[in-house]
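A single protein chain has been omitted; all remaining protein chains appear in their positions.
In this document, chain identifiers A, B and C correspond to the written order of the chains, with residue numbering beginning at 1 in each.
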Amino acid sequence: MYKLGLIGYGYWGPNLLRNFSAQKDAAVMAVADGRLDRLEGVRKNYPSIMTMQNAEELIDIKEIDAVVIATPVHSHYQLAKKALLAGKHVLIEKPMTSSVGDAEELTNLADSRGLVLMVDHTFLYTGAVSKIKELIDADIIGKPKYFDSARINLGLFQPDVNVLWDLAPHDLSMLLYLVDEKPFSVNATGISHTHNGIENIAYMTVNYESDFIAHFNCSWTSPVKVRQTLIGGDRKMIVYNDLEPSEKVRVYDTGYDHKTDEDKNRLLVDYRTGDIQIPKLSPKEALSGVAEDFLSSIATKKQPLASARLGLKVVQLLDAAQKSIKNKGKEIIIH
Amino acid sequence: MYKLGLIGYGYWGPNLLRNFSAQKDAAVMAVADGRLDRLEGVRKNYPSIMTMQNAEELIDIKEIDAVVIATPVHSHYQLAKKALLAGKHVLIEKPMTSSVGDAEELTNLADSRGLVLMVDHTFLYTGAVSKIKELIDADIIGKPKYFDSARINLGLFQPDVNVLWDLAPHDLSMLLYLVDEKPFSVNATGISHTHNGIENIAYMTVNYESDFIAHFNCSWTSPVKVRQTLIGGDRKMIVYNDLEPSEKVRVYDTGYDHKTDEDKNRLLVDYRTGDIQIPKLSPKEALSGVAEDFLSSIATKKQPLASARLGLKVVQLLDAAQKSIKNKGKEIIIH
Amino acid sequence: MYKLGLIGYGYWGPNLLRNFSAQKDAAVMAVADGRLDRLEGVRKNYPSIMTMQNAEELIDIKEIDAVVIATPVHSHYQLAKKALLAGKHVLIEKPMTSSVGDAEELTNLADSRGLVLMVDHTFLYTGAVSKIKELIDADIIGKPKYFDSARINLGLFQPDVNVLWDLAPHDLSMLLYLVDEKPFSVNATGISHTHNGIENIAYMTVNYESDFIAHFNCSWTSPVKVRQTLIGGDRKMIVYNDLEPSEKVRVYDTGYDHKTDEDKNRLLVDYRTGDIQIPKLSPKEALSGVAEDFLSSIATKKQPLASARLGLKVVQLLDAAQKSIKNKGKEIIIH
Partner (left out) sequence: MYKLGLIGYGYWGPNLLRNFSAQKDAAVMAVADGRLDRLEGVRKNYPSIMTMQNAEELIDIKEIDAVVIATPVHSHYQLAKKALLAGKHVLIEKPMTSSVGDAEELTNLADSRGLVLMVDHTFLYTGAVSKIKELIDADIIGKPKYFDSARINLGLFQPDVNVLWDLAPHDLSMLLYLVDEKPFSVNATGISHTHNGIENIAYMTVNYESDFIAHFNCSWTSPVKVRQTLIGGDRKMIVYNDLEPSEKVRVYDTGYDHKTDEDKNRLLVDYRTGDIQIPKLSPKEALSGVAEDFLSSIATKKQPLASARLGLKVVQLLDAAQKSIKNKGKEIIIH
């Protein structure tokens, strides 16, 4: 039975608390949040849980094995570092940190101490993404050729990070999870309609050494909500529409083969369209899978799907995109 | 009564012939196409029209006032130049030419000779785009802030031009028609899955000196067909879905205002969502509007909506996008 | 401040409790349910509320002004009668009762005692139905001509009532609320695939003395979920799709006029299609409106929208439909 502490009880905290409380091999022992009214909410629904305003006080509790950090991004690094130094396993909200250096330091720290450090990239645990991963791993769609995502709506303008840092972590974590190849570089463009240097519309391309390409369209200023990802393989193609209540993933038996006619130096392309399959997806709540993976990673000393290394790569891509936007769309190489 | 000659009777030629034949003040006198079976098709349906294999022969016919060129893009420049030099008004298929220099030369030639030179950017004459233009001009949507277009499907790979030259002219002509400001620069990225240097997926951003931004997503390798354009103003926003049979244009009373709280240096954003309006659109065939505008431009010596100057700007943007792709997404300034 | 008792804490009970608890001028004093685990749920979330297994015990509490009955339909009559005889105002779940006689008796009893008797036809309090009512009352759609509803999905088979008693009360209450004219008769057909006399698919027509017509398509055995109502007026027509997250109501400026050409005894019909309007709807929770209307009806001695008389008419129509099905679709007159 692992004892857990939760830091931050804002929008996402209650979901984390509910899901970790439902795990058989874990008990949430304490919750920290600076706001008294938020702590009141914890006490009302979970009278046996200790509450406190000070996060460091929570980290200092000896009996706590693992800490879940659900605070604004700028505080992730300090809190996670303290928790790791105190010997606790750590689960952090996405994005992991606001700088690549911080993410690297945390990743190395966890490694050197033999602690689990995981990032809550919840989407990796959805029925939809699990099914897509399964289709790719079973070579159903063939070699992946592109990933094209739109995540747009009339969204809350964030005061400190641009629309990519706000929305793209979902899609970038999926990309990194689903596609094995290492990203080579990033180009990005965008605009700030609030004239404060924080883009509310941004476009991001991730380039690879192979002929794979990924593109991300993010906006807080769309009149319609779109959550759509196209994943094209050389055998089949997938359309993942997260707004569909029960038909999120569609697999198209659609493709083309090409060859060059040697005599005539001409391109010959064969097109093919066949059936469409809409697989039934697991209805399990994704965050419950996050909790399970975190706990079993602690128990078995394995890396979770949403590992620190994956979370670090997400930060690298976001950082590169921001650099590219500020440099007129220039290609930024990922190291 | 103007006498017209049509050069090229391939995919689009029959539509041009049918629409020009239906005009009261015009008669198509001759059609030229190198392929005998295509000419046979003309003679069967229009027995009174002269047919010939040689385009120059057609241009040499004295009685012909205007020439319509519907051949592959690489031949546009030579044919249009000959026709202009022979004193004919000219309508060319889009894109106007395959280089900026050629388009400039044709535009100047037409100007200096007092001839109409028009490009068949058919979309400008659709009921949908006319309505959107009307909404912008009447200041219904407020100041335009962004233009975001996706034109993707499992499309024919072109052997000589990339997916932007194939698909984006529609969207670029709309952008130039609808938004008054001059584009400042272009960034673009893309990939060629056929490894012949011809991109089948490409993304293009058009930047402006103001805070307006435009983005284009084009692909020949999508399992689903998408033809969607978002046009956001600071008062209302438009979603134009060209695949909708009767509800192509939707006007959202959606928006946000922002100000900076001076004391706290904090961004305050007010969101607003209201009714959605789906205006009834003119059902008139767009190509019939093209024919009318060409003929009335000749008659009244006015510039058509789809003027040579607009067609030239489309070519400039395509050329800049191609340069950007070949230069790793670098910003290319439009002069 | 009214004191309320709630009888039945199954599927809908928690929603009723939450909404009544949020009302300023009411307090839920007691909850009765035969199942101990359900009562446990009440005590956990509302420690100050009295709980008991026996409904009659609750009705006997002197301080209670009004009783909310959310039990299976077969027990509605007995419980409501006891509560009315004890001088309590009553809100009953829909359908009001399982027989016309019972509904009449309750309605008369409440009238004679000067008590409010209301049926929880929640849909009347949705933003969508409020807007449609407003459009009809303001004569925007003209004279109503038809009401056509489909409410189908893969639903739970009820053990004691057919699919009309389960699903149609929503649509029948809307019909009665929106359309002023008294129904004249009912025809219905259906089938029981479980061979127990309980139809899982049924179709019902409500006829009127005027040329208005209403039709209802209900099924527990559809692979797709549909919640769609068409309401046609002689000026405009409404499509109400309850599954749309934010665009539930669409108003079509669509219609036709007809006249008979006197000389030729020929029908002349003029068709018209114009804009479509999608009005913004109130996001308020419908059940909160139910609670407010119940309490203010008690306070001001007015009839609620979802009055006993409306609830009685719903039962009359359901009863007539059942009779028609059992009599091979024969017309059953509504008295």
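One rule holds for everything that comes next: a residue touches a chain if its C-beta (ideal position, glycine included) is under 8 Å from a C-beta of that chain, and two chains touch if they have at least 3 such contacts.
Note that the coordinates shown come from a computational prediction; the quantities given were computed from them, not determined experimentally.
Across C:Thr107, C:Ser219 or C:Gln322, the residue that sits in touch with the chain not pictured is C:Ser219. From the options C:Ser99, C:Thr205 or C:Ser288, the residue with contact to the chain not on display is C:Thr205. Between the chain not shown and the residues C:Lys44, C:His195 or C:His335, the one that touches is C:His195.
Check C:Trp12, C:Tyr46 or C:Phe157 against the missing chain and you find that the one touching it is C:Phe157. What chain C contributes to its contact with the hidden chain is residues 145-146, 148, 150, 152, 154, 156-157, 159, 185, 187, 189-196, 198, 201, 203, 205, 207, 211-213, 215, 217, 219, 221-224, 230, 232, 237-239, 252, 254, 256, 258, 260, 266-267, 269, 271, 273, 324, 328-331. On the side of chain A, the interface with the absent chain consists of residues 247, 253, 273-280, using the contact rule stated above.
Note that only the chains that are shown with their structure count from here on.
Averaged Cα coordinates give chain B a centre that lies 53 Å from the centre of chain C.
For chain B, the set of residues touching two or more other chains reads 273.
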